[in-house]
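Right, one structure below, let's go through it.
Note that one protein chain of the assembly has been removed; the remaining protein chains are unaltered in position.
Moving on to chain A:
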Amino acid sequence: MTALAALIRRDIRIALRVGGGALIGVLFFLTVVVLMPFAVGPDLALLSRLGPAILWLGALLASLLTLDRLFMADHEDGSLDLITMSRTPLELACAAKALAHWLAAGLPLIVATPVLGLLLNLDMVATGAVALTLLAGTPALTFTGMIGAALAVTLHRGGLLMAVLVLPLSIPVLIFGVAASQAAITGPLSFGAPFSILCALSLVSLVVGPFAAAMSLRHGLD
């Protein structure tokens, strides 16, 4: 337990310090959201209708891009080998690393959401709904993306291939995240149903992600 806590603390510290890159994710999120009005035109009514979708897409891409390095840096300096050989089960270590990554890179996205909501002309309720669904949904993105990160380190390939592999897995999260926030803002449908499915997706990926990532690390590192 102390080992896992130490791992989480270490990862967060690395991510927040110089060269960490956790906050670059927020900057990327901001840039993507700012790009959208240029693409669809500065129509405030349209933007407020598309707002939840834009925020969700931005968060999805931002968390995917920062995930690329989840295991890579540890692999380069050799600490990944120590983690693999240590007495803590690799599955738990993977889960701890993903949790640390979510705390360092996922939470800032959610904190930034209200500010970006202002840019997209979202009202209080809409911003709250998007932030809440992001809070429930981004763990699923991190934990499924971790599988891609583990494959990236074992294959020495990152970037585009990983995006192609991981993005289809994150489609359900996107569907239910946007559906839940739309339901809270306008929809005739209830907020509860898609939101609970979103929570279920997060819980499932919480279980599946560490196992798949540990399996690919164990079989892939040699």
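The rule is simple: a contact is a pair of C-beta atoms (placed from the backbone, for glycine too) under 8 Å apart; a residue touches a chain by one contact, two chains touch by 3 or more; residues count from 1.
One rule holds for everything that comes next: contacts and distances are computed from a predicted model.
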item: Protein that the absent chain corresponds to, by UniProt name, given "Deoxyribose-phosphate aldolase", "ABC transporter permease", "Phosphonate-transporting ATPase" or "Heme exporter protein C"; value: "Heme exporter protein C"
item: Identified contact with the non-displayed chain, of A:66, A:121 or A:154; value: A:154
item: Which of A:78, A:168 or A:188 contacts the chain that the document leaves out; value: A:168
item: Interface residues of chain A (partner: the chain not displayed); value: 144, 147, 150-151, 154-155, 157, 161, 164-165, 167-169, 171-172, 175, 204, 208, 212, 215-216, 219-220
